[in-house]
Each structure stands twice: as structure tokens, then as C-alpha cells.
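Handing you this structure, nothing more for now.
Yeah, one chain of the complex is gone here, protein chain that is, but the others are all in their spots.
The first chain written gets the first letter, and so on, giving A, B, C, D and E; residue counts start at 1 in each chain.
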């Protein structure tokens, strides 16, 4: 419980709430789009760099199993999500696959929030976690987009979508950052460290202020999407989170590492996946998949999921 | 005098001059609008947060009287300004009220500049000052906008204007920052501190560079507005400043606090007020109120007012 | 060699490569224009400020000869470049002059990269170098633009071009920063230092990421411009660099100072010069001069030139 | 493919009117609108916005009636006190029925 | 000076189609295009982009044939599944032959 409170006094979570409120009161506050883009470039590059510097001093044996676990969950979670949507939720194939693609991928910001939560409570996770995020982003989307093809129900242009994800800015920045950090190593990284490390948490505050405003717009769509999807957006992340904790601990991650891993796996992508799905499955409704991942799962994870996964990880693995 | 020199070697003031010069020489230098907006969001949120963290460790009794003083001056100053404009300056009711609304409100940047001046000369004011800024922003505008209604001379849409001010981005960011800082407290604030504290003064340099350029455009309008308004833009702030020092000291503020308080009270709003007045009093001339608050009072306060108020406060209260 | 490796593990150089790669794989990554502009404003202002603070504590006698050397090379290098282009490359007068203008001027980013390379290997140059950059930017352009007039081959509008360069944002920010830093001095500069010093290297990483993307677009034009220009873009900078090292050392610069000086002198402008040339010599082909300075010389200097000049300077002057 | 002849109504106004005008456009019955950030100069000179001359441009594809309603409302409500220009021209629209 | 009568084809679409549409415009034989970042609302409601309602506007000056090709291709390829509006109007172009 106390760890939950810690989360609610976190400027990051509070800024997210402020963003939602400012939209509800119809404030004219808005973060310029270019600033929002710049901050996300900064955040992704920063975690990439830090992860890369860490990797340059980590033994291969330490992270090979977490890597395997990540790929495995990248394939498993979209299938779980699809089954629930299609057979419990009775959604059509296209929409089920479209939404599943989001839950197979990852929300970098949820990951970052989980990291800084772990750091705030003084229990930082393994340094190579960012490498797992980069790894988790792609497969889930591909798997989900392939499902409709099995049913020939929809002519999907997988190729276009694939290029879209693999060359998407988040992958380029994460992988690029990892590589740069890895090649540079701690010494060459030092001069740029103040910029990418000291400013990080603060930039996150502004970023979540904006995300709060975006989420607020989504909340209006909640009624449109119906109860099932709301339940789905909370229950499935918890399910994925628990699976991730168990497999994560098994793969050798620390308790803190497993809880951050759970936040990653449970999160729904809202940048890479929507773009890919829009191209590959144009008939899938953006209102459904954006509301689920951005309007339901994201706020749930930021406010409750992250501390919850930490509690569960301590409980299971502690 | 020496404290005046301190102000003229301050990078903030010098950057403001550089901005003016770059326009005079018709340089193509320009700060992108989105950057200007981002910096003002950053500055407002930062002072809000710092103020909130301070409040969380301040006794209610300490700032109740300054709060009372602020509200009182928020009501008094627009009336003084109106009377001077209407009966000394012989301006019509609409323009008098429109300009008065600006002097009843506050310029956050003037406040920030006053704070950093006080800090530079090693005499920082009370930590809760930002709370007073948020409090001072609204009432003066409302009071001034109500005047024309008494005279039924103009159909004002107060409601729209009121919403405009109260949900304006500056209020949201200041109050929001205060609340977040208050709830977070010193401990949770620590991780975001480097971003919001270390970068502050530097960001202010770039912000004033831009404000210098905006002011330069205003200077061209000086001839249009005539001698009276120029005199008004200097004399009335001094008058308001002196009143603020006396009442501020009486309310228990330190000498440094009273001088920053004077800078606040004497300043003219150029973000919240213009928007509100444009909506409520469309017939009031923007050239008049913008030139007065942004073209005359703002540069006067930045260059001379702030050190002057400090001298007077030391002299009266020291 | 080892110093060359240092350069290739530098996050700055690696970010530049990442930018090129991201374009080659057709990633949708892009740095918003306003961010690119903001960072260049920040970088120019920062080096100006730091230079000015240094100047305020430097004896006139120390930098008078470097100043003379700079002006001399600002006149010599465009003439060398013109002669090579016109008589070896057989380009027409207009294009020869247009390209020469770029090599007479300076690329601020190359200068900044050279500084941070010198600092990284623990041998920082004289603090007043930024003053020399400001000085080197203008004359070379003017000299080159005057050449066609001698041949009356082209009606150039020198006046417009001159105003364009002298009031260009880079000059305003460099000179303005120098002046502010000089007037403020170390004490008043202190509060803004964290913003302008700590963040510097990191901001440079993002800036070079963008420059990498811009350069990538240029690379496509390489085939268009032909072998001669490619050779020119590498050989002439080396020539200019060697001359600069000799004259720089003679003028009293340290080995590190001379190597940074060489990077400056050898670099080709791609902001001030293109704008001036476009106005004064509209018939000169932008494809030629932009590809030469931005597509060939800039990457050469960043990757190989800078460490090379340092080696040569140590070898000649050490 | 057959095109429908409709009208493109363009409004350029100072930015502070943005929300009002969007509301008005919807009320008059337009099926949608496109807005662009622009700058400009005109006869009114100084207007209110973070910066001088920042304006917003509305482009609305509408039928004749809705178009006239919008034009009238602009000229009655805003023309006197605010910086605004409005003009209309016929355009041939793909699946134009969608915007009637 | 003499002007050539050509057509200005305007397309407003959700941003994700940007590269596809540019490619299509070139394939159909346009000599160039101008794009603007815009926002908007229409009948489709939610669409995908970093933000709601961020769209892109294409303006293409073309001869009648190319214009029709572009219009047809838009309405066949995108109209059903994506947020898009397209309209055309005649314009008098300086040195218009350049764009044929």
C-alpha cells in the first residue's frame, strides 16, 4: 500500500492527472506538437544510450535468458489478447487482430515510468532492460497482423506494415541509442551524461502532462467502446503482467527487473502499433484500439499497474 | 546604485537587450513559436512546483496575511489604474477598463526576473511567493472588466472572459505546479529537481531574448499611443510598487519578499489579460493595452523597476 | 590512430552516423524544424557566452595575433578555393565564386565538434576561440561574392547579401553571446552556467543526429556533382587546415588551439553562405555548393578531419 | 468519376476566435472543417496573440445554403471588431454528397 | 502576361497516408506538389496520428487528365477506409506549360 502512495505523490503521475484535468476544464493549455515529439525523441534516445552503456559492461550470459523470455512473450501475449477479444468479446477478426497487435507490442513510456518508479523506491532494475523493450516492440505486432491472413478474411499489406514498425522512429532511437551507448562505453558517454541523465525525470513530467491531455480526449470515447473493452483493458494487462513476472523471475531477472518487465509486457503500444495496424488493417477501428491501449490500459498501468506489479513481484519472487 | 549595476550585468537583462537590438538591425533571428511556448510552460510549471514544495513545509500562519494583501491589491490596483486613465488621461471607458485589466493582473516573467534578481544578490524571498502570483492573476482582470458594465457603455461578455482567464494556461500551470509540488513534497520532488531548478536561469535567458524581439515590435507603436500612456506605463507601476512594498512589509513579508511582491503588483499582464480583454471588450484597442504593458512597463520593470523596488524596500523596511 | 578511435566512439560522431542510417532505411524519424532551430540557437549562444566570459579575463595581447591570422585566412581561403574551382575544376565564374564563398566562411558545428573533441581528449583550446569563429564567418563570403564583379560576368546584389550575412542569426547569437558573456563576467554568468554548459554536449548529440539526416539527403546528389567536386571537398579543406595550423601556431595558439583553428578554417559554411550566395548569385547552383560543403566536407571533417588536424598540429607544433 | 459542385468557404481570423468560429461552423451545419496556422498582415494592424499577426485559416467545404449562413454569421459577428477576412469559391468535390 | 488555365487539386488526408499519396501524385504525372500541415474534423472521427485530427493537405497544379487520374485514384484507393477529402477547381497559372 505504502508503495502505492509513493506512486501517487510522484510528480510524473500527478502531471498526468493535471493533463487530464486541464482538458476537462477546457483549458487552452497545449504542448506544441514539436515539443512533444522532441521529448519523446529525447526519452527514447536517453534510455537507449543508458541501456547501451550498461550492456557494454554486462556479461552475455546475464541477459540471454531475459532475451529469450521477451521474444517468447512477444509471441504469446498477442495470441492471448486475440483469443480473449475474438471468443470472449465476440469482436470480428479484423478488430480482434488490430487490438491484439497493440497488446503484443510495448508502450515505451509505461516502461520508463516503471523504471523511474523502481528507482524512486530505491530498487533499480537491471541496466539492460531497454534492450528488451526494443526487442519486444516488433514481434507482437507482426504475429497479430498475420492472424487475419490465416482466415483470409482481410487482405492485409503486411510488407508495408512491417517496414513501418521496423524503421519506426522508436525502434531507430532505441536500437540506435543502444548501439551508440554500447560503442561509446562509460568513458565517452560521460560528457553527454548530464544532458541525458539529469534532465530525464523532469522531461518525463512534461511528457506525461501532454499524455494526460491526449488520454482525456480518449476518455470521451469510453462510452462508445462498451464495458467489455474497458474490462479487457484492465484484466488482460494484469494477466500478462503476472505471466511476465513469473517468466521474468524464472529467466533470472531481479524482483525489480521482473516488475519492470511486467509493466513492459502488460502495456499496450500506442505509437508503433497504431501506425502499423492503420496500414495493414485499415478496416480495424482506431477508436477501439486507441481507446483500449491509450484510454484504459495506459492510465491503469501508470496509476495502479506499476506499483501492483512491483508488489506481486516482491510477493512471488521476494 | 551598485545593485542597479548588478542588474545590468545580468545575462537575463542583457539577453532582453540583445533581442531588441536584433530586431532593430532587422536580423532574421527568430525563436520558433513552439519553443517560446515550451519555455513559458517550463518556467510557469517550475515556479509552481518550487512554490508548492515550499508551501508543503510552510506554516499556514506565515502566508495568510500576504494572501490577504495580494487579494486586496488585486482589487485596488485596477481601480487606481482605471481612475488615472479615465480622468487624468481622458481615455474612453472601454479603453480605460481594458488597460486597467492589464495592470490589475500580473506578468509572470517580471515576477521570475525579480526572484532571480533577489537570488543573484544573495537575498532570496519567501518560498511561497509563486502562490501569490497565481492569486494575483485573476481578480484584477475581473474587477476591471466589470467597470464598463456599471456604465452600461459596452456589452461585455464577462462569462467568456472569466473562463478564458481562470482556465488560461498560466493559471493551470501555476496552480497545477503548486499542487503537484505540495503533494509531492521535497522527497518526491528530488528526482525532477535538476530539470526544473538547474536549467531555470538559462531558459530564462532564451525567453527574454524572445521577449526582447516582441517588445521591439511594440516600440514602433510608441509614437501612436502618445506621451500620456508612456508616462502612465512608468508612473503607475512605481505607484503600485510603493503601495505593494508598504502593504507587503505590513503583511509580514521580508524586505526581499516585499520587493518581489512590488515587482508582481506593479507589472502588467500581457498573456492572460489581453486574451480576456479581447473577448470581453473587443472595442478596446489592443495597440493601447499591449504597448502599455509590453512596450513600456515590462522593459521598465526588467531594467529599472526591479532593482528600484529592492532599494525602496530596503530603505522602507530595512 | 588512437585519437582517431576516440573520435569514432564519440556519441556525437555516432549520432551523426545514426542520422545518415535512419534516412537510408527510410525511417520516419524526424527532428521537428523548430527543435533543430532551437538547438542551433542554444549552441551558438552557449559558445558565444562561454567565449565572452573567457575574453573578460584574457589579456588583449593574447588574442590580437590570432585575430589577425583569422582575418587574413578569411581573405586567403576563398581565393584559393576560387582558383582551384575555376582553373583546375573548370567551373564557370558564378559557380566557382558561389562555392568559394562557402569555404571562405565557417561551419559553427564543425568548430563545436572540434572543441568537444579537444576537450574529450583532455586538451582544451584557448577560451577565446568562439570570437574567432564570429570573425571568420563574414569576410570570406564578401571576398568570394566580389570576384564575379571584377569579371562583370554577373550582376550581383552584394548589398542584400551583405546585410543577410552580417545580420544573420548565427552572427547575432555569436557576437551577442560574446558581448553578454563579456559584460556579465564569471560571477553573473554562474547562475546560467548549468543550462549552457552541462547540457551542451548532449544537445550536440541530437543536433548531429539531425545533421546526419540532412547530409544523407545530400549524399544522393553526390553522383550529380562529379568526381572533381568530391576531391575538392576533401583536398582543399586539408590544404586550408594545414595552412591554418602553421599560421595559427605562428600567431601564438596552443597545439590544441591550432587544431581547432584548422577545423574552423577548413570547414565550409552551410547556413550563412548559402543564403548570401542564393541572393547575390542566384544563377549559382545550390546543388553544387550545398553538396560540397554539407555532403562532402562536413562529414569528412567530423569523422576524419578533426582528429587529423589535431595529429598534424601536435606533429608540427608539439 | 462524377464530382459535385460545392463551395469552399475560407476564413482567416486572429487566433483568439478559433474555438468560437469552430463552434459556429458546426452550428451552421458544416460536416467538417480544416484549419491551418498562418500569419498575415491586413488593415487592422495589431491584434492579440502570443505573437503579432498569428492567424488561423479555416477552410470549409459546404453547400450553398450552409455557406451563406457561415458567411453571414462571420460578417455580422466578427467583421466589425476583429481582424478577419472571408471569401468563397466553387469547387468540384469527390463524393460531394458526403458534405451536404 | 498570359496565363494557362489548369486545375488545382486539393487533398486533405490523415497524415499516415503522406508518403503513399506523394508517390501516387508523382506516378500519375504531376510535375510537383505543395503540402501543408493542417488539423481538421470530419465525419470519420478518430484517426491515427500522434495527435487527434492532425492531417496533411496536398495542393497539386495539374492538367485536366492528370487531375482526373489523381482524383480517381484517391477515391478508389483511400476514400473507403481513410479520412480524406478531395476537391478541384480551375486556376490560371503563370507559365502554366511548365506543369503540363
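Worth a mention:
Following the convention adopted for this analysis, a contact is a pair of C-beta atoms (placed from the backbone, for glycine too) under 8 Å apart; a residue touches a chain by one contact, two chains touch by 3 or more.
These figures come from a predicted structure and were not determined experimentally.
Considering the whole complex, the hidden chain is in touch with C, D, E.
Only one residue in the set C:6, C:58, C:149 or C:287 touches the chain that does not appear here, and it is C:287. Summary of contacts with the chain left out: across D:5, D:27, D:41 or D:65, the touching residue is D:41. The omitted chain makes contact with chain D at the following residues, 10, 12, 36-43, 55, 57, 68, 71-72, 74-75, 79, 85-89. Contacts to the hidden chain, counted on chain C, fall at residues 33, 36-37, 214, 217, 221, 271, 274-275, 277-279, 282-283, 285-287, 290. Residues of chain E that touch the chain left out of view are 1, 3, 6, 8, 22, 31-36, 61, 89-96, 98-99.
Just so we're on the same page, only the chains that are shown with their structure count from here on.
Where touching is counted per the definition, the chains common to chain B and chain C are A.
It takes 120 degrees of rotation, in steps of 5, to superpose the Cα atoms of chain D onto those of chain E.
Centroids of chain A and chain E (each the mean of its C-alpha atoms) stand 35 Å apart.
For chain C, the set of residues that touch two or more other chains comprises 32-35, 198-199. Here the touching chains pair up as A-B, A-C, A-E, B-C, B-D, D-E.
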